[in-house]
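Yeah, one chain of the complex is gone here, protein chain that is, but the others are all in their spots.
Order as written gives the chain letters A, B and C; numbering starts at 1 within each chain.
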Amino acid sequence: MSELTLAISEKIIKAALAHGQSLGLKPLTVAVLDAGGHLVALMRQDGSSILRPQIATGKAYGAIATGAGSRWLDANAASRPHFVQALNGVAGGGMVPVPGGVLIRAAEGGAILGAVGITGDTSDNDEACAIAGIAATGLAADPG
Amino acid sequence: MSELTLAISEKIIKAALAHGQSLGLKPLTVAVLDAGGHLVALMRQDGSSILRPQIATGKAYGAIATGAGSRWLDANAASRPHFVQALNGVAGGGMVPVPGGVLIRAAEGGAILGAVGITGDTSDNDEACAIAGIAATGLAADPG
Amino acid sequence: MSELTLAISEKIIKAALAHGQSLGLKPLTVAVLDAGGHLVALMRQDGSSILRPQIATGKAYGAIATGAGSRWLDANAASRPHFVQALNGVAGGGMVPVPGGVLIRAAEGGAILGAVGITGDTSDNDEACAIAGIAATGLAADPG
Partner (left out) sequence: MSELTLAISEKIIKAALAHGQSLGLKPLTVAVLDAGGHLVALMRQDGSSILRPQIATGKAYGAIATGAGSRWLDANAASRPHFVQALNGVAGGGMVPVPGGVLIRAAEGGAILGAVGITGDTSDNDEACAIAGIAATGLAADPG
């Protein structure tokens, strides 16, 4: 499987939201981007605040943009803040460099197919839901 | 019903996509925004091009921003182009003023609950799918 | 009187809204800017759509920016569209060049104290409300 279809993206979102619900998390917003960094599907749960679509998209975009889950960007923001700030400069401010943006990789070979970005609870919980969502499809999750 | 939930938004998208499929239309992208102009749900069908999420969102946003379906903006772009151009200026370039952005109104009372924006086929066909999607939920469609 | 106070600005807005109500107009948004082009007061009536604050402000700003009511900009948009487009370029897209932005001038001497911008009904009706609002304060209205 070399492409991230809408059907798979929906499955990832539904599984991520189910994981959040099973943990009693706050309302989440989940974005799935393809390998080109473009939105395939997004869902914002009732009560998730108005900037969440951009935040979820920004986490997933940061992952696709750098080829690493957004946890890697979060670590770099501590060790090399000027680097992450500059990345966001060339990215037009579209990155959100905290955990919760997770690469979707092919089960075999590991090619990057896209990324999931989640926001609404703590960054660690957001990331756990993204991993659970990807796992439900048999694809490989790479949180960075 | 006074709020556009995620469940209703999904129902609108699925019905709009089914309508497009029944007509043999090109791959579509469908965005549903709430009454504040913020994304609730978006789906981009396989093969729908990469800018479609912004186009679908821009049609729906134009409807919410002005309180009229985007067909109204399309008519004004012909009669008063400087007005529509200026609206897009104060809107930060976020409006796509052609048919396919349809207001979602409450069945009783007609309050604006949100808007659907669709792109991928002709503007008229895009709009027809938006109307079909809204109709499937029992809410009222206002194309402008 | 050489300055546009908040008290006068509120009086203008209330009189403009009362005029609109007496004519049975749609819900309006009214912005009052000072002579520097900065917001003093704004009110958006219930049911006035979400982009109206920017539209009302953009009409008033266009008037202050050029020293003429926005009807003058509207006329220029027909005769010299490239000029109005270029004005909006240097203005950062913040002008809305249609009637409804009216200069507030001192009753004696005619100095520009600020501008009122109104949107929600037809441009002509919006402008009539701005003139009525300014008239209620004893200041002079200049629609361009």
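Heads up, the rule we're going with is that a residue touches a chain if its C-beta (ideal position, glycine included) is under 8 Å from a C-beta of that chain, and two chains touch if they have at least 3 such contacts.
These numbers come from a predicted model, not from an experiment.
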Here the chain that is not shown touches A, B, C
Missing-chain contact among A:S9, A:T66, A:N88 or A:N125 belongs to A:N88
Answer key for A:L4, A:V30, A:A63 or A:A77 versus the chain not shown reads A:A77
Considering the complete complex, of A:L25, A:V40, A:I55 or A:V102, the missing chain is touched by A:I55
Where C:T5, C:Q21 or C:T122 are the choices, the one touching the absent chain is C:T5
Residues of chain B touching the missing chain are 2, 34-38, 92
It is residues of chain A that touch the chain not shown, namely 47-51, 54-55, 57-58, 74, 77-78, 81, 84-85, 88, 93-98
For chain C, residues touching the missing partner are 3, 5-6, 10, 36, 38-46, 50, 53
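By our rule, only the chains that are shown with their structure count from here on.
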Taking shared numbers over all numbers used, above half giving same and below half different, the chain A and chain B interface sides are same
Copy-to-copy rotation (chain B on chain C, CA atoms, range 0 to 180, rounded to a multiple of 5 degrees) logged as 85
Whole-angstrom distance, CA centroid of chain A to CA centroid of chain B, is 26
The positions of chain A in contact with two or more other chains are none
